[in-house]
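Here's the structure we're looking at; comments come further down.
Removed from the display is one protein chain of the complex; every other protein chain stays in position.
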Amino acid sequence: MQISYEDRKDCKVMTGKMALPNHYFAGRLGSKFIIALRDENKILGVKCEKCDKVFVPPREYCERCMSKLDECWVELSNEGVITNYTVVNYNDKHLPRRAPYILALIKVDGADTPFPHIVEGIDAEDVKTGMKVKAVFAEETTNTIRDLDHFEPV
Amino acid sequence: MAKKNRNVGIVGIGQTEYSSHKEHQNQAEMVNEAVRYALEDANITLDDIDCVLHGNMELFEMVFQPDMWHSLGSGAYGKDQFRITTGGTTGASLVCAADNLVASGMYDVVMAIGMEKLQEGHTTGGITNMADPLWFRHLQTGALTATTATMMMDEFGEERAKKAAMKYRILMDKHACLNPRAHRRFGLEYEQADDLMNTSPQLVGELRLIHMCSQSDGACVMIFASEKKAKKMCKTPVWIRDHITVHREETFNNFGIEMPEMTHHYAARKLFERNGIKDPVEYFDVFEMYDPSAWWGLDWAREFLLLKDDEHIKLLEDGEFDLDGKLPINPSGGVTASNPIGATAMLRPAEAAMQLRGDAGPQQIKKKVKHALASGFGGTLWSVLMMLEKDLDWQEVENG
Partner (left out) sequence: MAEYFGTAVEDIFNTMEERFLSEGTLDVDVTIGYNISGEGGGNWKVTIKEGTLKVEDADGEVTDCTAVLNANAETFVGVTLGKLDAGEAFSSGNIKVDGDLTVLVAILPKAFKPFKPVIKASAIVESVEERFLPEKAEGVDIKIGYDLSGDGGGQWTVVVKDQTCTLKEVLDDDCTVIMRMEAQVFVDLNQGKLDGGTAFSSGQVKVDGDIGVAGQSASLFEKYVAEGAAEEEGEELISLKCVPSINQRYATGPTMGKWFDGLKEKKFFASKCPQCGRTLVPPREICAQCRVRCNEFVEVGPDATVTLIDVVYYASPDPLTGKIRETPYTALFMVLDGVSRDESFAHDLNPKDIDRIKPGMKVRPVWAEKRMGTYRDLLYFEIAD
């Protein structure tokens, strides 16, 4: 069905804004993870004995076998490898850095799951998967994952 | 209407407690709690689940598509999953969808998850953002209107209507006090009716704070199985007999000089007709109704039960909606007691199913419960109406 010219002349576009006030809770385990980053500059994970997997960031139950993990904390290394990466080339007010910056998946030693974070101190064309990186913690903390500020090449 | 391919049984139910303080859990962990309870109740593991349905009020936590994140707790990893967001009716739609999926033969065991964590979101923001941005957004008063109260006072007289709404409210609270999971349990007594009627702050017109539903956090999970599997897995499966979903237009335009047939009435009429139910008050042993406010709860009792004039008020005044009455309404306390929006409409068939099973806990109806009715509500008067049965012995009425 086509819209005729007469129909189109009445069409308008109105601009507006949609607000999304929200209040996220990390939960007991999420809180402990952030507090360890913030106060002790340590990265913590949890281990599922049944699946023999170490998850980071931690979660209360193993998603595959439903074992309870809240008392199976493991201290992980502050060093790891890049398993994959991308370069963010655009700017937006919610982004943590000005473009271009490197966003990578980093598997810290001891963990079975990588997590995303920023990599600095290297040019984008020199980044390689498998590269060794180490964590650099934030001076000013925000009670978020950004209390770990970024990773840089070892 | 097409016949079902096979019957669908409810084999597991899990609920978290409903409260407005769940700072110790994130959303995925809260979902996981209900999932574990349901699996325990059904005595199965995640391996037995073929498909996961996930639903909540989209954007009420101010995040989109939380089902992806919730796979950390929902057990959906590697499984078929569908997402259902039909506003306030989400919970009931989840049950309808599960029923359809299992009845069709596509899946044998389906787990449906309804959740809401309103503390993390902004209810007003959600409702405002749901309204038509061109015209209705700036007129929205959230979900609050006193038109039903005004109409009831016109029809039955101010005093009788106000007394009835208050009696309904206190009855719901008495039921809620029996329900260990209910969010709000005030311990109201009938002697307080006059005082509350006149002193509870007015929100809109005669709709007062005491009449309104709560805003709760919580999750509800139900597990459905085909007849053959249900009978094998579960000692007391209960059955979904039929369900209907009816919508109105996406505007609240039905307060004119003449009123069109209400969606609830239409849904009830069609559902009962095709199932051969001539007298719903006689037939059903319990009605878990989605009642967002005491006024609506009372008014919709008339619509859903196809009553006339003041029959519904008479039933209330005679105590027939009490736990030991002819047709108990909301033994769980209803929506005024607990309202975790994405799960609320699922709580209705869940509590009804527990009544049929006989293990609803302190709020269990003493008489034998064999036939249950459950309703869901959302948006501009969308209705979901569902019939549940204890035994597989109903005769289908051929209706073409």
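Chains here go by letter, A and B, matching the order in which they are written, and residues are numbered from 1 within each.
As a convention for this text, a contact is a pair of C-beta atoms (placed from the backbone, for glycine too) under 8 Å apart; a residue touches a chain by one contact, two chains touch by 3 or more.
Worth saying up front: this structure is predicted, and the values here are computed from it rather than measured.
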Touch with the missing chain holds, among B:Asn43, B:Ser104 or B:Asn253, for B:Asn253
The one residue from B:Arg36, B:Arg184 or B:Lys229 touching the chain left out of view is B:Arg184
Out of B:Asn100, B:Thr124, B:Thr236 or B:Gln364, the sole contact with the unshown chain comes from B:Thr124
Residues of chain A touching the missing chain are 3, 7-8, 10-28, 30-31, 34-35, 94, 143-144
Residue list for chain B contacting the dropped chain reads 20-21, 23-24, 62, 122, 124-125, 128-129, 133-135, 138-139, 141-142, 144-147, 150-151, 184, 186-188, 192, 195-196, 199-205, 209-210, 212, 214, 248-249, 251-260
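The rule is short, and it goes like this: only the chains that are shown with their structure count from here on.
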Whole-Å distance, C-alpha centre of chain A to that of chain B, is 37
Residue set of chain B touching chain A in the complex reads 22-26, 28-29, 32, 36, 39, 45-46, 59, 61-63, 71-73, 75, 77, 117, 119-122, 125, 129, 133-134, 137
The chain A residues in contact with chain B across the complex are 14, 16, 18-30, 59-61, 63-66
